[in-house]
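Quick one: the structure is below, questions incoming.
And then subunit A:
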Amino acid sequence: MNRLLPHPILTPMLALVWLLLNNSMAPGQIVLGLLLGWAIPLFTLPFWPEQVRIRHRRTLLRFSGVVLLDILLANLKVAWLILGQPRTLRPAFVVVPLDVRHELAISVLANTICLTPGTVSAHLSEDRLSLLVHALDVDDQDELVATIKARYEAPLKEIFEC
Partner candidate 1 sequence: MSHLVIAPVLLPFLAGVILLLLRDLPMPSRRRIAATAAIGQIVLAVLLLCAVSGGDILVYALGDWPAPWGIVLVADRLAAWMVLTTALLALFALLYAGSGIDRDGRHFHVLFQMQLFGLSGAFLTGDLFNLFVFFEILLIASYGLLLHGGGAHRVRAGMHYVVLNLLGSTLFLFAAGLFYGVLGTLNFADLAVRIAATPPENLGLVRAAGLMLFGVFALKAALLPLHLWLPAAYASATAPVAALFAIMTKVGAYSILRTHTLLFGPEAGPLADLVQPWLLPAALATLAFGMLGVLAATRLTQQAAYLVVASVGTLLIAFGLGTHDGIAAGLYYLPHSTFAAASLFLLSDAIARRRGASADFFKTSGDIPRAGLWGGLFFISAVLLAGLPPLSGFIGKFMILRAALDHSALPWVWGIVLATALLGLIALARSGSLLFFRSHPDKTEVTNRFSPTSQELVPIIGLLALAIGLTIWAGPASNFARAAATQLLQPEAYIAAVLGGAR
Partner candidate 2 sequence: MEALLALSIGLLTACGVYLVLRARSFAVVLGLTFLSYAVNLFLFAMGRLAIAQPPVIGAAATSADPLPQALVLTAIVIGFAMTAFVIMLALKSRAELGNDHVDGGGEP
Partner candidate 3 sequence: MNDATELLLSLLVLAGAIFTFIGSLGLARLGDFYTRLHGPTKATTLGVGSLLIASAVYFSVTGESLSLHEVLVALFLFITAPISAHLMAKAALHLRLTSLTPLPKETGSEASSESSRNP
């Protein structure tokens, strides 16, 4: 944005984190938090090669909600699977072709996959065109791919790339 305030989103976020850390809303802490929220990005500026632009905040919120819900469900499902008969598991490696290109979007997608139902993103192809996913228990591989693409990739594409 500009040299004095390189990351306008980051500053309030860090100030917020500061207040969380201190468990305090004292005015002194708010000032200090803002100060740090301004100073730290200045120092870390070189580490952020490109600007992060988040276009659709509403999509982001919805996506977050979906993910949190999925995490809850996934955990229940995985818990159930672990407590059950390990032999009945049907693990599989599934290749998810990627439409997203943005680095951050790919990373968030991979992370999301890791956080949710019985899946771990195991490998991103060198050309970044596909993601290898290991799933704990799979009925239908295509369905899984479709779910991932629709439920996570699409909103991410919207958030980061449109």
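The candidates came about this way: all candidates are chains of the complex that A comes from, given by their letters.
Note that in this section a contact is a pair of C-beta atoms (placed from the backbone, for glycine too) under 8 Å apart; a residue touches a chain by one contact, two chains touch by 3 or more; residues count from 1.
As the structure is a prediction and not an experimental result, all values here were calculated from the model.
Note on this complex: subunit A touches candidate 3; the remaining options among 1, 2 or 3 do not touch it here. Residue ranges on subunit A touching candidate 3, taken from their complex, read 17, 20-25, 71-72, 74-75, 78-79, 82-83, 86-87, 89-93, 95, 110-115, 118-123, 125-126, 132, 134, 136.
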